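Some chains have been omitted; the remaining ones sit where they do in the full complex.
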Amino acid sequence: MSKSKINVGNFFEDFKIGQIIRHAAPRTVTVGEVALYTALYLPRFAVQSSKAFAQAIGYKDAPIDDMLVFHLVLGKTVPDVSLNALANLGYADFKFLAPVYPGDTLDAVSEVIGLKENSNRETGVVYVRTTGKNQRGETVLSYARWVMVKKRDKDAAVGATVVPDLPKAVTPAELGKAVPAITVAAYDKALAGSPFFWGDYDVGEKIDHIDGMTVEEAEHMLATRLYQNNSKVHFNQYYESQGRFGKRIIYGGHVISMARALSFNGLENVFHISAVNGGKHVNPLFSGGTIFAWSEVLDKAEIPGRSDIGALRLRLVATKDKPCAEFPLNGADGKPDPAVLLDLDYWAVLPR
Amino acid sequence: MSKSKINVGNFFEDFKIGQIIRHAAPRTVTVGEVALYTALYLPRFAVQSSKAFAQAIGYKDAPIDDMLVFHLVLGKTVPDVSLNALANLGYADFKFLAPVYPGDTLDAVSEVIGLKENSNRETGVVYVRTTGKNQRGETVLSYARWVMVKKRDKDAAVGATVVPDLPKAVTPAELGKAVPAITVAAYDKALAGSPFFWGDYDVGEKIDHIDGMTVEEAEHMLATRLYQNNSKVHFNQYYESQGRFGKRIIYGGHVISMARALSFNGLENVFHISAVNGGKHVNPLFSGGTIFAWSEVLDKAEIPGRSDIGALRLRLVATKDKPCAEFPLNGADGKPDPAVLLDLDYWAVLPR
């Protein structure tokens, strides 16, 4: 009887094309979350750090860090979508669409947009389109994500394969939706920490962010619980000691937030992640590892209708225990450098 | 001269029947405490997690988690009541009487209601009735607690034994005082994460909450400091390395909060702990242990005058490094299973 009350997560054969999942645990985001996020990663972007700075340039309040919004939305989907996932395979068409401010409440809905059983019949790929909304029902974040999920029963019948057609990159016209009109004259470069605006970055430019940050068990568990992400592998040493790696695996999003915060040194005015084109967690991270990061400007774009901000398409690479002066990515054999943790392709905006 | 300025805590012979102790350190509880509590335990009950959800059903704001209120009230009593305690023996007649919201300020008063010297004359049991109040003087929490306290001087004279008559359980008529009238129709089960209301639980039903959470030193110290609980055994490795266990002992309340958060999986709509009938910290927990939990429905009750909510009397058992599929409690010899940390008997409420 009690079994039926427990959420053991969905298995591949439980998902149906077109299925709508309203996720549990709506969450009010406050200055409490903001302070913890600062304590976990050391972000220093002026727009998110200072209400006075944000208001001077046109925001209603200091907006919540984009990645904190993402982690909260993703966390809600875990119990329904990825509790039985073996791997997080990818993201696409990932766009921030409205700013989130302290006091806003977030909830999330996912639609199943693709299903593809693997040939071993033991797993399959589930594609969802997840939408995060605020208390007024406005969409603040929308993304497609696909994960490899176990089947409960190898012999269970599954429907026809559907693989959604997802864009390789978000187009410039879709960027900047979460950024109000910015009064660039009021943007104080000295307070923000850098004289470099959109025009100062060149395609092909690489930046070694030089700093490194070591991660402790308590830190990543605090972070992941803050996001109400209950994926078991991050928290349960009793089980993980018997598992694949013998230790807890750090939530991949922790690496993204750390790398983003490290990227302040060189990208000080790049105050908003507007969209993610794709990304890969190349290797897992464990407690005790030190994260380093580097960036490359992949592209630049004007945003139609916006003379205040411009967009940079950036690659953000994070490594473990390896400084990035030589921009590590692939080895001589063309395979990923084993020190690489993350390879993220995103659009960010900064003043013009 | 300086000695007299230092609080070394009260010893058994310092307490007098009827003595009123106003505890120090009033505390304003804010969204900062709420965020940290989330990061420490991963609670996901919608009422406490979302201001929008709470307001929709009838709260003024998202209420502060009950156990956070308890930890803050208890923390205030430690310097006066239990700094020289050898054991926390029990709780009774423990009732939440008004909701606490972000911005409220809590203080606490205790009355000594019982004293009983032990036959070895080295220790005695002190019974207090502690009352937590908000800034308007309203009682938000009231409980009786008894602890074993050292004597400063074995030969010190003590008064007559007084053992208070405490109820074995809080009665249903006393429940739900901290819950405003709930608009059940506005209670969104999908957002809350479960279709099960009061009528769906049966007496005798057992629920294995399946998830487990490992505790690190930094986490339990952050928690216990957050509660301004200055009990030495939790913080001071220099002394504890020479002590009974050779290591810091985790605050028992940390286990309660963790087990309560784990119980979300199976008790998603059980949004409020209304009263505690009794409870026991069966074994101590140390850093590195993984907490699991299970629950049993001991009783069900209607609350007089309340058609919106009903009460479940629950046993909450927490274990260390032992999954709970077999509901561990006592061994074949009738003695407590050495893996059991906590055995708590409480009344909770959920929508009908």
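By written order: A and B. Residues from 1 in each chain.
In this section, contacts are C-beta pairs under 8 Å (C-beta built on N, C-alpha and C of every residue); 3 or more make two chains touch, one makes a residue touch a chain.
Worth saying up front: this structure is predicted, and the values here are computed from it rather than measured.
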Subunit number of the complete homomer, 2 shown here: 3
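FYI, only the chains that are shown with their structure count from here on.
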In the complex, subunit B residues that touch subunit A: 30-36, 38-42, 44, 46, 49-53, 62, 190-194, 196, 200, 202, 205-214, 216-219, 222, 265-268, 288, 290, 292, 321, 323
For the subunit A and subunit B complex, residues of the former touching the latter: 1-2, 5-8, 22, 24-28, 30-33, 35-36, 79, 103, 105, 107, 135, 216-219, 221-223, 225-226, 228, 230, 232, 235-239, 248
